[in-house]
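Complex shown without one protein chain; remaining protein chains in place.
So, chain A:
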C-alpha cells in the first residue's frame, strides 16, 4: 500500500528544508576553511573567490593546535576507557546481585545527572587545589584532574545504559558459566561482556563525545600546557584579526574524528539507546 501523494509531498518538503537547515553551517564550515583571509573578512559569499588550502597549513602554527589535539585525545581517551571499565563493574553488580543500598546507589548516581555542571565547578576547583596543597599531587590544571572530572560526567549514563544491557543478557548464560567453574569475574568477562558489546560501544562513544566537546571545565581547569581543543580554538581570534578561515579549518579538523566515529558506530548507539533507556 503506497502512501498518498499528499504525504509524499509533505515529506519531500519537510525533509528538504530540514536538510538545508542542517547542512548550511556544515557548508559554511567547509567552504570558509578553503577561502583566503580577504574573502572571509569581507562580505559573506556563497561561492569562494579562490580556493586555497593555506588555512589548513597555518592552523598548526597560529596556535599550538597539535598540542591541544594530543591533550584532548589523552583526556578524552583516558576518561572513556576508565568510565567504561568502571561502569561495566558497577552495572554488573546492580544487574546481577541483590544487596543492601542498591536502590540508593542507582538513585544517587542518576540524580547527579540532573545537576548543572556549574554547581560542581567551584567546589571541585577548591578540592583539587586543596588536594594539591596537601599531597603535592597536581590535579588542578593537570590532565589528570580533567580526566577525573570527565569520567564521572559520563559514568552515570554509562552505568544506567549498561544495567539495561546486562539485564537483557539472559541470566542462564552466566549462571551456566558459574556452574562450569568460572568465577563471577570470569562470567562477566567471558559471557556478559561479549554479549553486551553493542551497549559497551555505545557507552564508549557517548563518553568520548562528552569529553571531547566539554567547554566549561576545560576553560577553568587547564593551563597553557594542558589546554584542550575546546579552549585552544579561541586562540585564532587576536586583537587585530579574526582568522575565520583558520577557525573553520581547525573546527573541521577537530570534528572529523568524532563525527566519523559517531557515524560509523551510530547503529550501536541507537541499539544501545533502545535497550538501555527507551524500553
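In this section, a contact is a pair of C-beta atoms (placed from the backbone, for glycine too) under 8 Å apart; a residue touches a chain by one contact, two chains touch by 3 or more; residues count from 1.
By our rule, contacts and distances are computed from a predicted model.
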Fill in the blank from the handout: Answering from "Carbohydrate ABC transporter permease", "Sarcosine oxidase subunit delta", "biotin carboxylase" or "Glutamate synthase (NADPH/NADH) small chain": the UniProt protein name of the missing subunit is "Carbohydrate ABC transporter permease"
Fill in the blank from the handout: Missing-chain contact, candidates A:64, A:77, A:144 or A:213, resolves to A:213
Problem - Interface with the undisplayed chain - residues on chain A - result: 1, 3-4, 7, 11, 14-15, 18-19, 21-26, 28-29, 32, 40-45, 86-87, 89-90, 92-94, 97-99, 102, 105-124, 126-127, 129, 148-149, 151-152, 155-157, 159-161, 164, 167, 170-172, 175, 184, 206, 209-210, 212-216, 219-220, 229-230, 233, 244, 247-248, 251-252, 254-255, 258-259, 262-263, 266, 269-270, 273-274, 276-279
